[in-house]
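Of the protein chains in this complex, all but one are displayed in their positions.
Up next, chain A:
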């Protein structure tokens, strides 16, 4: 009897270039967006996704055949792919869009699906690890949409992930009130929660090496994609300002404030 062949895993990690999480956002003067002339970096949840793909290979060795980083966005999104390559991804795919175009989660899911459909044979992508949400639009829907479109199983909000030979996959998910453990099979879509891992910094030699790695550049038309938005932005506005700043001198004064508010 032949032993079951180990299933090889090709991982796709979608990464988004978004405004750096530490930047204080300013609403643009036209009221249709925010000021984007600020520092950008890889969406923090996507860093966790890249890190997890690399760790999976470090744990599983040859079982993980390839790690591809995919980004959709303007020319500068290539920097984000380079960061993923410097962390340890093998190759990149960049689907280019004009500057200032918002690509909605549903369009991103369609694009990822096209990239997966295109892969075949031993390069067939069978695991997608994506961040649970982008910190710019805070929508948190791309991963789930993709799983639905592909008909693949999903593990959302993962705080622990493991894949066995043969393609069995275990995910511990963060749910309201605690954790949930599920088990499924490849092909599979995982979305990463904060506590899945601590992403590594790319070392200087790895940054240099990443410059030699290949990024395939595609236009949406090359894949037959249409990024026309379905949601029209009516306005982007400042949230109502909170009038704070009332300081008290001591605990008694604080208790007085609570009493005044009818809380004691």
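As a convention for this text, a contact is a pair of C-beta atoms (placed from the backbone, for glycine too) under 8 Å apart; a residue touches a chain by one contact, two chains touch by 3 or more; residues count from 1.
Just so it is clear, contacts and distances are computed from a predicted model.
Of the names listed as "Trafficking protein particle complex subunit", "2-oxoisovalerate dehydrogenase subunit beta, mitochondrial", "Probable electron transfer flavoprotein subunit alpha" or "tRNA (adenine(58)-N(1))-methyltransferase non-catalytic subunit TRM6", the one that matches the UniProt record for the absent chain is "Probable electron transfer flavoprotein subunit alpha". Here one chain is not drawn; of A:164, A:180 or A:216, the residue touching it is A:180. Contact with the chain not shown here comes from a single listed residue; of A:56, A:87 or A:109, that residue is A:109. If you put the hidden chain back, the residue from A:60, A:124, A:195 or A:213 that touches it is A:195.
Counting over the whole complex, chain A has residues 19, 21, 24-25, 27, 34, 104-106, 109, 135-149, 151, 153-157, 159, 170, 173-185, 193-195, 230-239, 242, 244-248, 250-255, 257-259, 261, 263-264 touching the chain that is not drawn.
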